[in-house]
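Omission of a single protein chain aside, the complex is shown with its protein chains in their original locations.
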Amino acid sequence: MITLLDTPRRFPGGIRMEPNKAQSLRQPVRPARLPERLYVPLSQHIGEPAEALVAEGDSVLKGQLIARSLSYISAPIHAPTSGRVIDIGDYRVPHPSGLKAPCIVIAADGADRSAATGMDMASVLAADPAEIRRGVRDAGIVGLGGAGFPTSVKLNPGPGREVELLVINAAECEPYISCDEALMCTRPVEIIEGIRIMRHALHARQVVIGIEDNMPGAIRCLQTALAATGAADIRIIAVPSVYPAGGERQLIYALTGEEVPTQGLPIDLGIVCHNVGTADAVARALLQGEPLISRVVTVTGAGVREPANLEVRIGTPIAELIAQCGGYTEQVSRLLMGGPMMGIALPSDALPVIKTSNCILVASAEEAPQPPAARPCIRCAECTAACPAGLLPQQLYWYAHARDFDRIQDYNLFDCIECGCCAQVCPSHIPLVQYYRFAKTEIWDLERERQKSDIARQRHEFRIERLEREKRELEQRRARARKALDRPKAGDADAKKAEIAAALERVTARRAAQDAAAKNTDNLTAEQRARIAEIDRRRAAKPDDAR
Amino acid sequence: MVTAMLAIGILSALFGLLLGYAAIRFRVEGDPVVDQVDALLPQTQCGQCGFAGCRPYAEAIAAGEADINQCPPGGETTIQALADLLGVDVKPLNEEHGVHAEKAVAVIDENTCIGCTLCIQACPVDAILGAAKQMHTVIESECTGCALCVPPCPVDCIDMITLKIDIRDWKWPYPDTEHRPVAAASKAS
Partner (left out) sequence: MEFPTQSSPHLPPSNDVSRLMVQVMLALIPGALCLFWFFGWGVLINLAVATATAVAAEAAALKLRGKAVLPILSDGTAVLTGLLLGLALPPLAPWWIPFIGAAFAIVVAKQLYGGLGYNPFNPAMVGYVVLIISFPLQMTLWPPPRGIDGDMLSLVDTLGLMFAQLPPADATLDAVTMATPLDNYKTQIGQNLTWSEIVSGPLFGRFAGYGWEWANLAFLAGGVWLWQQRAIHWHIPVAMLAGLFVTALLFYIADADSFASPLFHLFSGATMLGAFFIATDPVSAATTPRGRLYYGAGIGVLVYVIRTWGGYPDGVAFAVLLMNMAAPTIDYYTQPRVFGHEDSSE
């Protein structure tokens, strides 16, 4: 039984941070202008990349399916606007590696034609959950909180499992990011409708919206919308604004006091957690027929003149957004996608916005300085005090530093959510999260290598067996053939002669036996007797070789 | 004097019995060393170590007849792992046996292949598909990059192609604690 707590619990660790969100919330969300070109990656989600269905030169309409998903954990991709496909190839994508990935490049024709149709709320709420999941899947909706897990999969609790609680994650805990808050103030009714659809798909017993207590405006907007739509059973609970209150496990603990088991998922407790932006996307997909082709992105930081929240088409180059926010200031120093704690530094502003881009932080040198050189660890355990997962970051660091990948897993490396609290409080400025990320990918790589070498060993051993088997069979065949040729080969000339003489004797004896045997001469006539005597006289006169 | 000798003698006998009992009662059946060494080798079966495959090399290491630094495909990682397993010092890779190269796979140029099956017979993991006078092709996912197929080919149609790092196989690098940025910023648009 999951009960919602009236006073949220404090999860272990965490750090209080300056929100720095006011500068991007001065105005409501406005749509961004359509760019000339859109670069749409085929993989913007967790799972298998989608497979392109269009070819170079094809015309596409806004919302048209341009890449389909090939497996269960995957999501399709839709054209963000109408236009022509001018290339499908490898382009740089927002990824920490800086590598390229397959993208569909669309030249917008500016007309923005679509063929969207949707259902009304009542029919959606009467539909079968499987149909709702199919609609969500076909709309290409993935978790908009940053991870990008296909939403339709998280709307499927699995056979025989009850969903006690649907948590809507509106706790935007990272500084600077304000897209969810802006969305809640701009489209609260759609959000509530999306929540109701999700609740119906999951048959969830309770629904709660977990929001940070430093967003009073957003809380008010939601409450007004709840009252307007009559969805009084959806509770709103404000949690203390401590980073990372928006972490799934931390939020669930704060709201219910329950801990998601390690290596497990919230569904193991009967809880499902969705981002508030995802709820909005679900409503738009099912009620307006619009697949996931745009999202709210916060453009902020001291490096951009007019921070704002924009509704951006997927695939829009970041440079376009910055231009639409007044352009760069002189203090621009770094370009980050995401927040300052977990975001990735981008090498160029030509990269596109993707489904999981929640914020573009154009940072000045004060906001995101060059980190100082690391000193040795002084074992102060500030990292342990700050870790929201209750881990021992110090021990993880020592083992990652020593590349001891067995011992590091004893300290539950894979429970780390990479929130960055430990690295932020470290007085020696050790890049702790980098060590853990290095260790995790190294361990996965070693696993892959081990599997490959196991298969190679099996194939090699099988080959050796096969060769030996073939050799054995060849030996056997040769042995048989040799035995078949055995008789003529055995013996010499004398033996042969003896054999021939013996054979002749056998024949003579047979003939003699034939002669000596009765010749049927008892009842012969006189004429027959005279003739026989004549033949005998003639035979006796002839030489032996006449026989 | 006698009591001292007796006392020590009895004590040693006692401890000896105790140790003997413990050796039998608490005996742990572990992997033979050969299997453990073989588990650490990369199974490329290339023969660069001087032995006919990874298993014979593992047996030689276990028998003390070969050193741990003779495997180029395994590189530093394997040497380190072997050193840890056997409790010996890490050594640099013995360059006489080759250098650690990027992972590569063999690719047969189908325009040139004459279907002679010589490469099929050479492949230690049977990763080449084909038959006499039929087209030969390398099964990329099974190829270990050992390059044993390249010399036997009479028309020299096999190339070793280095694998590109895919964005999904990419690994985070070991942290740079001096914190130098990857590329210098330039204000040129």
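A and B are the chain letters, set down in written order, and residue numbers restart from 1 in every chain.
One rule holds in what follows: a contact is a pair of C-beta atoms (placed from the backbone, for glycine too) under 8 Å apart; a residue touches a chain by one contact, two chains touch by 3 or more.
All values reported here derive from a predicted model rather than from experimental measurement.
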Report summary line: By the document's definition of touch, the residue of A:Pro19, A:Gly135 or A:Pro431 touching the omitted chain is A:Pro431
Query - Touching the absent chain when the full complex is considered, from A:Leu25, A:Leu335 or A:Ala456 - result: A:Leu335
**Report entry** Selected residue (touches chain absent from view) among A:Tyr39, A:Tyr91 or A:Tyr411
**Finding:** A:Tyr411
Query - Positions on chain A contacted by the hidden chain, ascending - result: 11-12, 15, 17, 96, 98, 175, 249, 253, 259-262, 264, 319, 328, 333-336, 338, 340-349, 361, 363, 366-373, 375-382, 384-385, 388-392, 394, 410-412, 415, 420, 423-429, 431, 433-434, 437
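Here is the rule we use: only the chains that are shown with their structure count from here on.
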Report task. Can you check how far apart chain A and chain B are, centre to centre, with Cα atoms defining each centre and the answer in Å? Result -> 29
Requested in this report: Provide the residue numbers of chain B that touch chain A in the complex, in ascending order.
Outcome: 38, 41-45, 53-55, 123-127, 142, 144, 165-167, 169-175, 177-179, 181-183, 185
Query - Residues on chain A engaged by chain B in the complex (per definition of touch) - result: 43, 93, 95-101, 333, 347, 370-374, 430-431, 434-435, 437-438, 440-442, 445, 448-449, 452-457, 459-460, 462-463, 466
